[in-house]
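Written out below as structure tokens is the structure these notes cover.
Note that one protein chain of the assembly has been removed; the remaining protein chains are unaltered in position.
Chain naming follows the written order as A, B, C, D and E, and within any one chain the residues start at number 1.
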Amino acid sequence: MPNITIDGPRLEDVGKKRELVSAVTDAAVKAFGLPRQAMVVIIKENSPENVGVGGVLLADRAK
Amino acid sequence: MPNITIDGPRLEDVGKKRELVSAVTDAAVKAFGLPRQAMVVIIKENSPENVGVGGVLLADRAK
Amino acid sequence: MPNITIDGPRLEDVGKKRELVSAVTDAAVKAFGLPRQAMVVIIKENSPENVGVGGVLLADRAK
Amino acid sequence: MPNITIDGPRLEDVGKKRELVSAVTDAAVKAFGLPRQAMVVIIKENSPENVGVGGVLLADRAK
Amino acid sequence: MPNITIDGPRLEDVGKKRELVSAVTDAAVKAFGLPRQAMVVIIKENSPENVGVGGVLLADRAK
Partner (left out) sequence: MPNITIDGPRLEDVGKKRELVSAVTDAAVKAFGLPRQAMVVIIKENSPENVGVGGVLLADRAK
């Protein structure tokens, strides 16, 4: 704790995940003033069939 | 925002997902009085091995 | 289960909450084909100081 | 409701899931004084590429 | 990580919270085989106006 959950689309590049986790952790350390080691970040990748924005599935938007 | 997360069993039919996202978005627009485009719905599909109701896995119930 | 979590701004009118829960439950019953009694909806109300859209707090936008 | 969500690493052994759900449900029944049947537990399994602790992906730690 | 989130009604007695966190942590240590210190439990207390079961607010059921 703090725990940070990131719900987004698929992120195939592990390098992008690595940078995301590192940068978000930096921001949390600065805001909360707690040890870096306490920070947990979880990335949740969601299929375009499972996300709707404005009432429309991303899978349908892409068409 | 508003963000709506729906945790349920697997939903194989994309038509059902489409209707679910649309109807839930309608309900949120009506309640919050915010633009339809602001509404995000995420469907989370869970395996029967990963859900317990009343202390029993759904995977065991189905047997 | 299914569990539906709605993260939004404050919703002061309990009548709006009542309608939101009812309509979202209707949509979930139709999509999942599970009993109405199984559906759980939780509304999470968030302060404008605790929500950022596009990197800006809603509390700052309102100004 | 109550709904309990467990975000962890992969848990391959269904026997461990079964015990986890049962024990967590026992604890919730005792704390809330609500019927066992009301308790819902969802296990979320996360890939080591999608979890960062202390700013480092678990996938990188394992190396 | 693992992170366990418990969404329930209000739980006024801190003793019940203490026991809940301890017992849930025990169960997670046993299932995941990870150090006790890694386990994070967050209790989320929800008002009866913000929870619907079967499409009906708990606040309305209580009446």
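Some notes on this structure:
Keep this in mind: a contact is a pair of C-beta atoms (placed from the backbone, for glycine too) under 8 Å apart; a residue touches a chain by one contact, two chains touch by 3 or more.
Just so it is clear, the structure is predicted and the values come from calculations on it, not from any experiment.
Residues 5, 14, 17-18, 21-22, 24-26, 36-45 are the ones on subunit E that touch the missing chain. Mapped onto subunit B, the interface with the missing chain covers residues 1, 3, 40, 42. For subunit A, the residues touching the absent chain in the complete assembly are 1-9, 11, 16-17, 19-20, 23-24, 26-28, 30-32, 34, 51, 53.
Note that only the chains that are shown with their structure count from here on.
Our note on geometry: subunit B versus subunit C, Cα centroid distance of 12 Å, whole angstroms. Measuring from the averaged C-alpha position of subunit A to that of subunit B gives a distance of 19 Å. Among the residues of subunit B, those touching two or more other chains are numbered 5, 7, 17, 24, 26, 51, 53.
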